[in-house]
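What follows is chain A.
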Amino acid sequence: SSGELNFTGWAGYDKLAAEVFPAFTAATGIKVNFKELPDQDTMFGEAKVALEAGGMDVTEPTIDRVAAWNSNGLIQPWDDSKLAVDNYLPGLIDGNAAGMARADGKLLFAPSNWGTESMVVNTADAKLSSPPSLGDLFSADNQATLRPHSALAAMGRYLDGAGKLPRPWMDGYSDMAAMTELWDIALAEAIKAKGNVVQWWSGENEANAGFTANGATVGLCWDSTGYNLRNDGYAYVAPVEGAFAWNQGFVLMKNAVNVEQAHEFAKFVSTPDGAAMWATAFSANPVGKGGYDKMGPDVAKYYGDFLTAETSAKLWWWPAQSAEFLTKRAEYADKYKAA
Partner candidate 1 sequence: MSAGIDLKNVCCDFGNFRAVDNANISIKPGEFFSFLGPSGCGKTTILRMISGFIEPTSGSIQIGGKDMKGQRPNQRPTALIFQNLALFPLMSIWENISFGLEVRGVDKATRRAKAEALLEMVDLPGAADKMVSQLSGGQKQRVAIARALAVEPAVMLLDEPLSALDLKLRQHMRAELRAIQKRTGVTFIYITHDQGEALAMSDRVGVMSQGRIQQVANPRDIYNNPVNGFVASFVGENNIFAGSVSTAADGMAGFDTALGPFRARLGEQAKGSNLKLYVRPEHTILSETAAAENSVPVTVSEVSFEGAFIAVHGKTTSGQTIVAELRNDGSATVPEIGTARFAHFNAAHAAILPDSTVGA
Partner candidate 2 sequence: MHKLRQTLARVYAGAFIFYMLLPLVIMAAAAFNDNKTPSIVPWKGFTWRWFEALWADARMWHAFQNTIFVAIAVSVLAVIVGTAAAILINSVSGNLRAALYGTMISTILIPGAVIGISTMIMWTKMGNGLGTDFILFKPGLHLSVLGQVSYIAAIVMLLVLARLQSFDQGLEEAALDLGATHAQVMRRILLPHLYPAIGAGAAVAFFQSIENFNVTQFTRGGADTLTVYVFSKVRSGITPTINALALLLIGVTLALAVVYELKRRRNASLEAARDAEARRAAALEEAVI
């Protein structure tokens, strides 16, 4: 087929435009108009605008946000028959994830890559407990770079693991009363330990700078940050509580004009080659079966080292978060920042 596709995606991943899109165009003849945005909140805003203005066919949020996108009437389901659903690694759109990826049985979400958020540590200077724990992020011995809402969740899970919570941390994601109860506790603990937080990050680059320019020794960051810093004396390690994990993929805009091309695109990223390229560009994990084999040896080794059987088993997927939850979460983040 031919034509073009308006794709709005993440900024800062230069290989997308440099390598992946040309390969896709070569394979399908479809040209990609790429618009970069710094984070998915912006994408959401952009999508709201695009609902009226058009110009956006496909964008790339994380799976936990799909429900919110859907409830705002921004997206339409994919046509399973035009994708190659079998290409995906197990667990990405089925099993646990199915609840977030589908609505009324229809597939809203076509995975593109996935990854983890775990501890980046300075191998020389960080003081870690053994085994490393999320609690090390809040230890006075370490200088930390964090993002506020992740940090609070980390604190919650750490307290949960230590048995210091009145009820399971997961309750907070389904019940708002439980949420305030649990997050109050987590916030109070986090504020006590705030003195050693040296930088907030909200994007890849900022996290990076937190270590290199601002002297952080530990951080709760994406795997890509760990990857980028792997030769500068930093290691990416999983805490005993399990690493956070996220799953990112394509959604189809309700008013998409290039629907055929969109399906071609999503399918391409599920092929071994496509998945590998996409994951390489993000320094993340491929969604298609056979993807790892196609990635560079460097990447394969990095993820191989981190994703042992044990850590894979302990991965903690971000649950879906309602709009109400997000507002409340933002409030806690604000309090944390203001403290």
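Basically, a contact is a pair of C-beta atoms (placed from the backbone, for glycine too) under 8 Å apart; a residue touches a chain by one contact, two chains touch by 3 or more; residues count from 1.
Per the selection procedure, all candidates are chains of the complex that A comes from, given by their letters.
None of these values were measured; they are calculated from a predicted model.
This complex pairs chain A in touch with one listed candidate out of 1 or 2: 2. By the touch rule above, chain A contacts candidate 2 in their complex via residues 8, 11-12, 35-38, 46, 49, 52-54, 202-206, 208-209, 212-213.
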